[in-house]
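Just one protein chain is left out here, and the rest sit where they should.
Chain lettering (A and B) follows the sequence in which the chains are written, and residue indices restart at 1 in each chain.
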Amino acid sequence: MKSFRKELWFHVPSRRAFINITPEVEKALAESSIREGLCLVNAMHITASVFINDDEGGLQHDYEKWLEGLAPHEPVRQYRHNDTGENNADAHLKRQVMGREVVMAVTEGRLDFGPWEQIFYGEFDGRRKKRVLIKIIGE
Amino acid sequence: MKSFRKELWFHVPSRRAFINITPEVEKALAESSIREGLCLVNAMHITASVFINDDEGGLQHDYEKWLEGLAPHEPVRQYRHNDTGENNADAHLKRQVMGREVVMAVTEGRLDFGPWEQIFYGEFDGRRKKRVLIKIIGE
Partner (left out) sequence: MKSFRKELWFHVPSRRAFINITPEVEKALAESSIREGLCLVNAMHITASVFINDDEGGLQHDYEKWLEGLAPHEPVRQYRHNDTGENNADAHLKRQVMGREVVMAVTEGRLDFGPWEQIFYGEFDGRRKKRVLIKIIGE
């Protein structure tokens, strides 16, 4: 069994953003030389997500608006977590809806994807350096 | 390390449905001859889910109603994604709540499940052919 590990770093200038990281994950898979196995990609921070969906700008707008409705940033005083001096409680909630991680099949050296699957980093509390972990195991 | 891959195909006649796919996943596991490892089952489409919960008709009705409340299909104009000519933006949102994939332990050749765990395909934009991927790795 082989294993491969790589970190991706982000410094998103806004509070929230969605970034397509599929090319970086494909590059890591090529570097790993793994042909059959599983590929885990997870946010290493608890106010960010990794998820798979469509690379369509309108949909990203819809996600942004929908998540803000489900877990509004304002008023920040509504969240007890923000009594610690933070103002990012909403980001911890939004990340649970979108998920921490994805696990993907690796088949014949490629991400075994359906026609529209793309991997996204979802940032909900940016403006500082944060990381994503790629771990691939297989043969 | 062994690996095994299989696709399941669906053509759901309605827009939305929940289908218990546990027997198909158990069949794939038997075909794989893998005794110890991990089994990934994921939707290959971004308007569908694979999740684990109870096979109880009342609960499926509750999920349907609850998801429609969290991410209503109508009015379709409320979603910018639907400006592309689609009317399935709500399906992209519902799928995030229910999840893309499940990862299950394989122990002594069986899905290592609690007493009520059953695997479901959740369709949120049906009436066309769509796929689920099963990937099993182990020994």
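In this section, a contact is a pair of C-beta atoms (placed from the backbone, for glycine too) under 8 Å apart; a residue touches a chain by one contact, two chains touch by 3 or more.
If you're wondering where the values come from, they're calculated on a predicted model, not measured in any experiment.
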Residues from chain B at the interface with the omitted partner, ascending: 1, 36-38, 51-54, 56-59, 61-63, 66, 70, 97-99, 102-105, 107, 112-117, 137-139
Touch list for chain A against the chain that is not drawn: 1, 3, 5, 38, 40, 42-46, 70-71, 79-84, 89, 92-93, 95-97, 99-101, 103, 131, 133, 135, 137
